[in-house]
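For reference, the structure is listed below as structure tokens.
Note that this complex is displayed minus one protein chain, with the remaining chains in position.
Then we have chain A:
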Amino acid sequence: MGSMPEGRKCVTCIGQAIDESKRLKLGKHSRVLSRLLSPLEVKQIMKAEKECSANQLRPEQLIVNGFSLKDDEMAELLGCPLPPRKLKPGRYWYDKESGLWGKEGEKPDRIISSNLNFTGKLSLDASNGNTEVYINGREITKLELRVLKLANVQCPRDTHFWVYDDGRYEEEGQNNIRGNIWEKPHGQRDETSNYTTVPNYLEQKRVQKLLLLGIQGSGTSTIFKQAKFLYGNKFTAEELQDVKLMIQSNMYKYLSILLDGRERFEEEAISRMNGQGSPDQTTEPGNNGEASNTNECIYSLNPRLKHFSDWLLDIIATGDLDAFFPAATREYAPLVEEVWKDPAIQETFKRKDELHFLPEVAEYFLNRAVEISSNEYEPSERDILYAEGVTQGNGLAFMEFSLDDRSQRPEMYSENLDAQLPPQTKYQLIRVNAKGMSEGCKWVEMFEDVRAVVFCVSLSDYDQLCLTPESGGSGTLLQNKMMQSKELFETMVRHPCFRDTPFVLVLNKYDIFEDKIGKVSLNASCEWFNDFCPVHAHQNNQSLAHQAYFYVAMKFKDLYASLTGKKLFVAQARARDRVTVDEAFKYIREVLKWDEEKDENYYGPPEDSFYSTDISSSPYPRQE
């Protein structure tokens, strides 16, 4: 564009170098610009902004071997056969004989062309090494020494090596070539990491770890299992057996919650029916009370089943459920069905919103009690997904997989081998049990090396309550589950070990949310959402759900930005629908790519535009 030769600079600033603190904004269009101009114009302006000479790296910003570069030295550096790519302003050292290049005070991080001439000469302490082993006159670091040892190079103290640009090395004073530390690629250009014999030195991390977190019921185990179905190995016989036992023992747990609820409702109903009599009037079901008292109500269970109910509740009270189930499952199966179908229990189930521990899937499994309890039962895929938890002990679960790495947008990559991640990047998905996470999160530090934290929140939790231990330690209190999620989210974001880790928020259970939003108001149910003010275009639930979804996403984004100053990436999912989980993982992969590129968003020869038409790079969450 004629009127914006250097992008968004004001007229007086044209030709001047930019303020380094604004470097990160270069090439990224602002919202105002995108509203004023057409996308094509915006693209051209951004291109001009990134490519104009005034905005490039200046030679005086690079200090090599202690001296800033002159113009011709910089030209030589960038124009050589193997130039350093994505250079940032800073202090570096350069070894002319071997072509090793690194940040001042650190080990080498790449190999560039050898024999480039700079004013400064390589100094002994360029890497701040303390190993008393020297390469071309530079004392190497502990890590380099370890790597040499791994490559079977003999390097006792006070050894001086000459290393040539093709990887050959010899000891100073000796005239024989000892061997090769690295191999030069034949014919092919580029590839800064061409070490073949030495592992883990300049290579990028191969396995990208992803941590899946969320409170109970947020869907982390479902997402994990979906990922397993999508990208992982099939469930082994052992794993299937494990899931089966888990489903069976969970079923008894659901039943006990219902039975306990039934007792409560019965008690309340009876005391109400007996009028305002004093609460400690003895009313004993089964015994003939006075004529004016009733002992039966819709919640009363027949005595035979009551016996079983008492027994089961006793076991749960002592915490011994594991001792009986799933071992005794088959024996009690017919009884379970009878109890489930009993009208008293069905009445109790109608008030399931008051039973705070009863998960939504309880009905799904209790309806098939006999089938599930039989020896021949084999959980279907749906059963596996619906079952609570991943493994019986509900400890940590992890799996490795790789996503197909072909990008959707071909213009992101150009002809030369600039792929940020080599094909077949392996991911490791780690899912940790939500229970007890807020207390003493000491073990969270073990995950400081994860590439991203995938935090799951169930959208439909906004009106759900759950018992949580009170911080005073003296009991439990009922808390809104969305608030619980918010608290956990905050704790994780604040944790020092995740300071530089990107977070991806997955808002799950969109389908239930959509159904509910019309009937149960968002701002009334959750105090955090009390400023939700939807536009009243209530033709259908869908538009209300859309608005509510964006609102919730914005609340989390604002919270995240207020804590870290960074952008939160948000994805929507209905974890039981496998396609949405697949999309969520592909989105996570993109987030990881952006995170890598963000670090290297500096200059070198004009690069492909980062500008992406994906809405996710703008502050608004992704739309379906």
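Everything that follows uses one rule, which is that a residue touches a chain if its C-beta (ideal position, glycine included) is under 8 Å from a C-beta of that chain, and two chains touch if they have at least 3 such contacts; residues count from 1.
Criterion: contacts and distances are computed from a predicted model.
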item	value
Omitted chain (choose from "Protein yippee-like", "Endoribonuclease YbeY", "Guanine nucleotide-binding protein subunit beta" or "Response regulatory domain-containing protein") - UniProt protein name	"Guanine nucleotide-binding protein subunit beta"
Contact with the hidden chain (one of A:S113, A:S249 or A:S271)	A:S271
Contact residue for the chain not shown (choose from A:A317, A:L467, A:A524 or A:A561)	A:A317
Selected residue (touches chain absent from view) among A:M446, A:L467 or A:V579	A:M446
Touch residues of chain A, complete complex, unshown partner	264, 267-268, 271, 279-284, 286-287, 317-319, 322, 392-396, 398, 432-433, 435-436, 439-440, 442-443, 446, 469, 473-475
